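Only one protein chain is missing from this complex, and each of the others stays in its spot.
Letters A, B, C, D and E mark the chains in the order given here, with residues in each chain numbered from 1 onward.
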Amino acid sequence: MQLSLATWCEVETYLERSPGIILPIGSTEQHGPTGLIGTDAICAEEIAYGVGEATHGLVTPTINVGMALHHTAFPGTISLRPSTMILVIRDYVTCLAKAGFNKFFFINGHGGNIATLKAAFAETYAHLADLNIPNHAQIQCQLGNWFMCQSVYNLAKELYGDREGSHATPSEVALTQYIYPEYIKNAPLSPEVAKGHAIYSAADFRHRYPDGRMGSNPALATPEHGKQFYNLAVKELSNNYLKFLSEQ
Amino acid sequence: MQLSLATWCEVETYLERSPGIILPIGSTEQHGPTGLIGTDAICAEEIAYGVGEATHGLVTPTINVGMALHHTAFPGTISLRPSTMILVIRDYVTCLAKAGFNKFFFINGHGGNIATLKAAFAETYAHLADLNIPNHAQIQCQLGNWFMCQSVYNLAKELYGDREGSHATPSEVALTQYIYPEYIKNAPLSPEVAKGHAIYSAADFRHRYPDGRMGSNPALATPEHGKQFYNLAVKELSNNYLKFLSEQ
Amino acid sequence: MQLSLATWCEVETYLERSPGIILPIGSTEQHGPTGLIGTDAICAEEIAYGVGEATHGLVTPTINVGMALHHTAFPGTISLRPSTMILVIRDYVTCLAKAGFNKFFFINGHGGNIATLKAAFAETYAHLADLNIPNHAQIQCQLGNWFMCQSVYNLAKELYGDREGSHATPSEVALTQYIYPEYIKNAPLSPEVAKGHAIYSAADFRHRYPDGRMGSNPALATPEHGKQFYNLAVKELSNNYLKFLSEQ
Amino acid sequence: MQLSLATWCEVETYLERSPGIILPIGSTEQHGPTGLIGTDAICAEEIAYGVGEATHGLVTPTINVGMALHHTAFPGTISLRPSTMILVIRDYVTCLAKAGFNKFFFINGHGGNIATLKAAFAETYAHLADLNIPNHAQIQCQLGNWFMCQSVYNLAKELYGDREGSHATPSEVALTQYIYPEYIKNAPLSPEVAKGHAIYSAADFRHRYPDGRMGSNPALATPEHGKQFYNLAVKELSNNYLKFLSEQ
Amino acid sequence: MQLSLATWCEVETYLERSPGIILPIGSTEQHGPTGLIGTDAICAEEIAYGVGEATHGLVTPTINVGMALHHTAFPGTISLRPSTMILVIRDYVTCLAKAGFNKFFFINGHGGNIATLKAAFAETYAHLADLNIPNHAQIQCQLGNWFMCQSVYNLAKELYGDREGSHATPSEVALTQYIYPEYIKNAPLSPEVAKGHAIYSAADFRHRYPDGRMGSNPALATPEHGKQFYNLAVKELSNNYLKFLSEQ
Partner (left out) sequence: MQLSLATWCEVETYLERSPGIILPIGSTEQHGPTGLIGTDAICAEEIAYGVGEATHGLVTPTINVGMALHHTAFPGTISLRPSTMILVIRDYVTCLAKAGFNKFFFINGHGGNIATLKAAFAETYAHLADLNIPNHAQIQCQLGNWFMCQSVYNLAKELYGDREGSHATPSEVALTQYIYPEYIKNAPLSPEVAKGHAIYSAADFRHRYPDGRMGSNPALATPEHGKQFYNLAVKELSNNYLKFLSEQ
């Protein structure tokens, strides 16, 4: 069930049977010459809908913009500051926790979000304890990064080997091709692609990774691969979500 | 063109012909017993896509959560604090302004966002002047509230008279029915509905407006009405956007 | 009664009979070649004292500096950032709410304050709910913009027609002339005056409105007009304040 | 010259002859059973006007509310948080520094403001250096506490000895009596008055100082004393301001 | 060389030969019934001094308090909020970057710091770009977690197997025993120790991990082990630091 497509009365009823909620979070950032700027949000959202369906879980609207400061030297990238994103997550969880939700399962499509999300969870637990809301000690946030699912990782390795790279990867591009087949992009990709550099400032990133890819060959992606990735991610994250709900 | 479905290279090309960008912003908040929680975001997004198509304008991902603190006593509502939302808007505009965008057209679906958006625009202009980016004095933010379009207002008046009310209105519900006909909700609506109270805290709001509606009768809405509202809003806001672009 | 001229014991006694308090808020900003920089604060303060007298209401010291970022390219303007002003309002209301005040009536002299004040009210209600003070659900802030009183608007229209303009208006200048007749300024005013431009950054504002006026002819102002505006505003806002107090 | 009563053109002219500006800052806080809540703002403002006249210096509107958190258990007290007040001072000085002012002379009426003001000055210098405005290295803030003037101190000692105390002192009460003779308050004062306790939280303060006085006997104050204090403070602070202006 | 024991002139000279600086960061948090509260800071500091000596690198004072909110239900724990810690790191790096340092090597003793440190690095790069300091695009922060060194991990595995656990580990306790042999603590440790629970709020953490240990048996630690860990960590992190310096 999508929260956006529910009424408040339906949410009230939902809370009688489940304290869990699924929050897709992506990013709006360059994904190389052929990857969609919305890749991370699109993937997280679609997988979250799949998990929601499979588990009868409620899915919030997608947080479309995350922590992508290192990509901001490429036009079209939008990023929150980590300090802003911490407040956003705090505000989301606080509203929902006050309404009675306890189990927050973030389905994340962007590696760059992980650190700030973890910081935000810590900040939020302390904030809720300060507010002294009745369920504050029960609030739990868990992070489900679809691209780090074991099954996804294995398939990417099998299909692409080390051409998977670490940004604008064929696996995530394949997934967007499966979701939006009419938006498959064609653009020349240099055979050589930078890789292995640490990530520092936005200017430095663009200097080191001139076309935005990090060691990847997204030309290997196909919509059929995307479908496989989608199915694996939904299955594995659905299991994770149900396990999360079942734990005290 | 949706920013999410473009590549950074396409954005670079777009910037050669236009400095304008369209940002849909909604809210995730209760809309009475039959209105969708995502009403404001759904409407803003769909109209923004229409305006983008009509004007060849670039449309960012939707800001799904806005300033809805007064609705937070109803489950399912998510709100940013005004102070958080100001930072979010500042971060969005700053990233895009650095990339060369000058004209920011916010298509807004929620009256409760207006004050904070205006405050955020002022904060952002000052921030960009402080950063001293080359185009800081050219940055312009404009607000397009679809529900305040003259043509929309006239039709709502004609169709619903004073049963339009001011929250969970038949006009916005009609628009969501047009977009999501499969999510038309049926629930009993008391014939009497509260109206005319000022808005204070969340607790006070729920006390005064027990089912979430403010003077409205959303049972009057039909998908056909929604189509009419959609067309009027797209037309009027497209004109506004083009006028905004043409002004110095 | 002015809060400044009372003792804490008198405030304690006052609270036994009334939970209301009147807060004048203005701005310190350019008002064209002949308008006083303190115009908005001077008008708000004087009217607030009048309302206080007429209603036996307690009046706080004036918030002299508000949100005037768009005027800061003219020397002498002082502005808070919206994010700062939100904190200021939050701090004021929090202190007074803890002491037992529930009804906060802001008498405002500056259009540029409105959006940030509304954002601040929302932020403050949520803050007080977080603090869980006993009266948090009773706290109500209301905004009384003297220049938007119907009676004031009608008189300005009658006296000045479209030369009222929207900044450095003859009506507000007249009011300061009535209050400070010894500070009536004479300076040449160009017959042509800019108008109709939207407000963006400070640099842009000064570029579009080179002498600071927005479509107004303050040379039409007289102290006698000022007296009329004063009386109308005090009367209308006194009624508004009493109505506000009487509402639950 | 009061900034409030000047036009922006007059400020422009003033800046050609002086980079100095005088900023009165007070507090809105309990001053015992007979002291005015506005005592600190009233004194600072009146003395600042006197200094402005004596030195042809420009005087900003008074910052009426300062750092008085420890007094907030008494009704009528309004306080900024130190973190808020730092932002307020930063915003004031930044606006004026951008306009060309370099020498900021704060005439202060409240001991509790001193620490936060000093912190704010440091924060502001760093902020202005970050903004890289042309005159950032010339910006200087100086603090003139009228009640700590040597001449004031000597007279208070002579007139009141150790009954001067440290809050709701006869010297500050005398000064308000001189300024507002019609607001001289009569209320019984216990002969015994608490003194010598350190200042911690608001609750603790009210517990230790039940009527708000700290070791003082304000019943010794007379308007004539007030006039003497006024003259001494204006003279000494005028000298200080002129010396400040003359220093590089 | 310790920054604390140098003069500013020596730092000036140092900068002529190296842009690198080493920043030890720990935590002040419970480490079970026998682990020192300062364990993470003590280990990070001592290893940082060793790395500084081995590489002729400058070592800042230790950041003794980090992100340990989840341990705060145990007395003696001190933690920064993530949002505070981001500002602290930003302030440190900004001061040093303005002085000419480019390469910031954080030697970290606490797993709970990692997410917030990474968020802080991203925030800081963006902040320095905003300040537009000359070297902003050269600023690089790298994280060296001593307990995650391959050589350290291998030895811990060899010595303790799965009794290493993940908090109050024998390896870190051993290291503090080597550094402070006179502070080896004896306290009964239950043979059963909780493990495998995710980390949420402070209250939840103490509930799940009642004595503070996470799956570890610190009774296995010896000062001799500590010496081995120290040598391995210093060697591996020295290599990492030199490699970091040598990279562009």
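By definition in this document, a contact is a pair of C-beta atoms (placed from the backbone, for glycine too) under 8 Å apart; a residue touches a chain by one contact, two chains touch by 3 or more.
Just so it is clear, the model here is predicted, and its values are computed rather than measured.
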| item | value |
| --- | --- |
| Residue of D:His31, D:His70, D:His110 or D:Lys185 touching the missing chain in the full complex | D:His70 |
| Option touching the unshown chain, where D:Ile139, D:Val193 or D:Leu220 are the choices | D:Ile139 |
| Interface with the undisplayed chain - residues on chain D | 67, 69-70, 72, 81-83, 86-87, 112, 114-123, 125-126, 128-129, 136-142, 198, 200-204, 207, 247 |
| Interface residues of chain E (partner: the chain not displayed) | 2-12, 15, 28, 30-38, 41-42, 60-65, 72, 74-81, 83-84, 87-88, 91-92, 95-96, 98-100, 180, 183, 185, 187, 212 |
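The criterion applied here is as follows: only the chains that are shown with their structure count from here on.
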| item | value |
| --- | --- |
| Chain located farthest away, centre of chain C as origin (C-alpha) | E |
| Shared interface numbering between chain D and chain C [over half = same, under half = different] | same |
| Chain centre separation in whole Å, for chain D relative to chain A (CA means) | 53 |
| Centroid distance [mean C-alpha coordinates] between chain D and chain C, Å | 24 |
| Length of the line joining the C-alpha centres of chain B and chain D, rounded to whole Å | 46 |
| Of all residues in chain E, the ones touching two or more other chains | 132 |
